[in-house]
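Have a look at the structure below before the remarks.
A protein chain is absent from this complex, but the other protein chains hold their places.
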Amino acid sequence: MNNTVISVHNLVKKFGSFTANDNLSFEVYAGEIFGFLGANGAGKTTTIRILSGLSIPTSGEVNVAGFDAYSQTEQIKKNIGYMCQKFSLYEDLTVKENIILYGGIYGMSKSLIRERLIELLAKLRFQEYENRMISDLPPGLRQKLAFSVAVLHEPKIVFLDEPTGGVDPITRRQFWESIYETASRGITVFVTTHYMDEAEYCDRISIMNDGKIVALDTPERLKKQYNATSVEEVFIKIARPDT
Amino acid sequence: MRTIFYLIRKEFIQIFRNKFISKAIFAVPIVQMLILVPAVTFELKNVKLAIIDKDMTSESRGLINMLAGSTFFKVSFSTFSEEEANNLLHRNKCSMILQIPSGFGKDIGNGKQGKLLATIDAVNASSAELTWAYFNGVVRDYNMDLIKKNITSGSFVPLPRIEITNRYWYNELLNYKYYMLPGILVILVTAIGFLLAGLNMVREKEIGTIEQINVTPVRKYHFIIAKMVPFLLIGLTDLALGLVIGKVAFNIPFEGSVLLMFFGSSIFLIAVLGLALFISTYSGTQQQYMFVAFFCMIIFILMSGIFTPYESMPMWAQDFNLINPVAYLMRINRMIMLKGSTISDISRELYSLVVLAILFTTLAVRRYRKTV
Partner (left out) sequence: MKRFLGFVKKEFLHIFRDYRTLFILFGIPVAQILIFGFAVSNDIRNAGVAILDLSHDEITLKLTDKIISSGFFKKTETLLNYKDIDRVFKKGKTKAVIIFENDFGKKLISEGKASLSIIADGSEPNTATLVTNYTTAIVNDFTTELAGPVLNNSIRISPDVKMFYNPNLKSHFMFVPGVVTLILILISALMTSVTITREKEFGTMEVLLVSPLRPIQIILGKVMPYFILSFINVLLILALSWLVFDLPVKGSLILLLAECMLYILMSLSLGILISTVSANMQQAIFISLIGLMLPTVLLSGFIFPIENMPKIYDYVSSILPPRYFIVIIKNIMIKGTGLMYIWKETLILIIMTLVFIGLSVRKFKIRLE
């Protein structure tokens, strides 16, 4: 198999007496689009926060981009990108200012930042928005921009937490096109979502329920396994076996 | 290292894009200084006096004239009824009643002691004491006058007298503005720095933008320093503005080294900002932070000796002030501005401020968690 960029063995995360992640084990390979599915509250965000170095596991082995998630969180952060559902860009800064900020934070040189800025604006057909503030951007554009900024520094892995929340279907499609394009550049994409149809776009998916992983495979194989026509059906069959 | 500059740049953009704050941080100190400084004075002027003169002799009238002629008193009422006078006191129409009993003039003429009864509204104890002191001053002067008159009639025995001359250095006319302006300035600079910096930090927490920072390779101390620098500069600018106003509008003296003052104030601001950020790590919402910050600020300011002398405080209060940055700056600023004290004079205060600055900033950096 290709090299493993994320490896998780028996990950447990407890908050007091509540177990958010119960003995998770999985691996993610370089360049793939890995979908981390599950209902709201299943524990997805907890996992992604651990993987991106924002949270320390209670127990288990977790390795991201070759670094240990207990003791090397800062190294992890150097090598990843992150886009979360609540927010990603500073509302009171312009498009250009946000890009310069994050480029600088990730240690990119001035000229490199300039270059990528122009590229990015062209790719998204954003040139007119260069000096527009984020709060003035239409929502669909925001997600696209946030994603581009997350991969601005060409990280090994990019984590996307519910990136397409509240966005129209056309924009969602376009968003996933960018994800493909990014993956084709060799960047691993780890995306959580509760939109089951988006699962079809992923190379492999895992389904979480109540803190445990209940399924892990390519969408095709899962559909065959559960005799379903869509991943959504697979999910329902797993979550409510008696229906 | 460069990261800090990018972060500082972002902070500045955000602050100055905020239409309200960017104007308020400069306008408010200016306006408040202009309005507040002329008002603050303990000087007593025109204390309203109600006179009950039951004597009506030239001696009693002489005393009344002397009181009327002094700048401290203003003879506002004259009555024969004690009840009416007390009423005036109750209704805050006068601050002091002077009763001259009948027989006052006669007693003095006969070499006996003339009695007077002063009733002073003592709700404000220090004003009352000052009023009494000034009154006694006028009485002494009048006494002197009477004695001089007696010399000519030959019944006076000379008495060893110590002549006392008073002088007030650095502030000849005891202009309270000179005393209070540095104080008010310090308070404003403290308040703005303390509140805004901390609120800023908690706001990022509350909105969630801090997560995006925590997930980057930005180091903790980068972030903390970047939060402090803009407010440090703003605080110093406010200080400069305040000093200019002091000079231009109020002619406040500035005897010492401007550089030294800014140096001391910078260290002070670092200490205060560090403390603000430290407290902000404990607050989940802006409202919570505001309260804790307000609490700390009020205590620091009241204990700092802004109104009352530092040395008069009990030991425990002086001990507390060892960690009170405002107390140090209050002293430093007043000493530099009014007396021209040099770096060696304020070395103890400076040293303490440095310790506090390092302490609070370190606490803030250590408490801040990028990984929870």
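For clarity, chains are labelled A and B in written order, and residue numbers in each chain start from 1.
Just so it is clear, a contact is a pair of C-beta atoms (placed from the backbone, for glycine too) under 8 Å apart; a residue touches a chain by one contact, two chains touch by 3 or more.
What you see is a predicted model; the values in this text were computed from it and never measured.
For the chain that does not appear, the touching partners among the shown chains are B.
Only one residue from B:Ala191, B:Leu329, B:Leu350 or B:Val365 touches the chain missing from this view: B:Ala191.
Contact with the chain that does not appear here is found for just one residue of B:Leu7, B:Leu199 or B:Leu260, B:Leu199. Residue B:Arg331 is the one among B:Lys10, B:His222 or B:Arg331 that touches the chain missing from this view.
One of B:Tyr178, B:Phe223, B:Phe268 or B:Phe360 touches the chain omitted from the figure, and that residue is B:Tyr178.
Seen across the whole complex, the unshown chain contacts subunit B at 18, 20-21, 24, 28, 32, 35-36, 38-48, 63, 89-92, 95, 108, 111, 113-130, 132-133, 135-136, 139, 142-143, 146-147, 155-172, 174-176, 178-179, 184, 187-188, 191-192, 195-196, 199, 203, 283, 286-288, 290-292, 294-295, 298-299, 302-303, 307-309, 311-314, 316-317, 331, 334-335, 338-342, 345-346.
One rule holds for everything that comes next: only the chains that are shown with their structure count from here on.
Against subunit A, the residues of subunit B that register as touching in their complex are 2-3, 5-7, 9-10, 13-14, 17-18, 207-209, 211-212, 214-219, 370-372.
Touching subunit B in their complex are the following residues of subunit A: 52-56, 73-74, 77-78, 80, 82, 84, 86-90, 92-93, 97, 100-102, 104-107.
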